[in-house]
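Got a structure for you, written out below as structure tokens; questions coming shortly.
Here is chain A:
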Amino acid sequence: MKRDFEPKITAFCCEHSGLPSADMAVESEFVYPEGVNIIKIPCSGKVEAIHIMRALEEGDGVAIFACHKEACQFLRGNLRTEAKVTYISKILREIGIEKERVQMYFLAPSNGVKFARTLRVFYKNLKDLGPNAGRKEL
Partner candidate 1 sequence: MKSGSNLEKILSAGKFAVTAELGPPKSADAEVVYKKADILKGCADAVNITDCQTAIVRMSSIATAAMLISKGLEPIAQMTCRDRNRIAIQSDLLGASALGVKNLLCLTGDHQKFGNHPQSKNVFDLDSIQLIKMVKDMRDEKVFQCGEEIKVEPRFFIGAAESPFADPVELRVLMLAKKVTAGIDFVQTQIVYNVEKFAKWMELVRELGLDKKVYILAGVAPLKSVGMARYMKNNVPGMDVPDEVINRMTAVGKERAKEEGINICVDVINQVKEIKGVAGVHVMAIEWEEVVPEIVEKAGLLPRPKIG
Partner candidate 2 sequence: MIIGERKPIQEILDMIGEHDKILIAGCGTCVAICMAGGDKEVSILASAIRMARNREGKPIEIQEHTPLRQCEWEFVDELKDKIKVSDTVLSMACGIGVQTLVERYPEAVVYPAVNTTFLGLPEEQGVWSERCGACGNCVLDKTGGICPIVRCSKSLLNGPCGGAQDGKCEIDPEVDCGWQLIYDRLKVLGKLDNLTKISPAKDWSTGRDGGPRKIVREDMKL
């Protein structure tokens, strides 16, 4: 059962870092898991807690790709997102869902290698965790 399990991932990608990296990964044919739902955002700071929660309700894991800490185009967008992720981790702990299902990654623009590798590792971790128990019945 667990073997056939294909984690459903949503990746929020900041258009200044995550998105160009994703594009580059595709162009350079760096392999990352199929079926990742990539959502483009103008800044990681635009992701609201509720977006992350809803995405998790519909799937097994949520990744947020943001610019390096000192490199946010909007100064502190990524730091605020990090705080939101911490807040969500707390909620997940309260309801007994593994907090590892929501991850934030910082990367430079056009780091296709890191983008692909990160998602592969995330995918594998989610596979080990198994399906999200809080996920909506399909």
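Things worth noting here:
Everything that follows uses one rule, which is that contacts are C-beta pairs under 8 Å (C-beta built on N, C-alpha and C of every residue); 3 or more make two chains touch, one makes a residue touch a chain; residues count from 1.
Basis for inclusion: all candidates are chains of the complex that A comes from, given by their letters.
These numbers were taken from a predicted model, which means no experiment stands behind them.
Any copy counted, the candidate of 1 or 2 that touches chain A in this complex is 2.
Residues 48-50, 53-54, 56-57, 91, 94-97, 132-137 of chain A are the ones touching candidate 2 in the complex.
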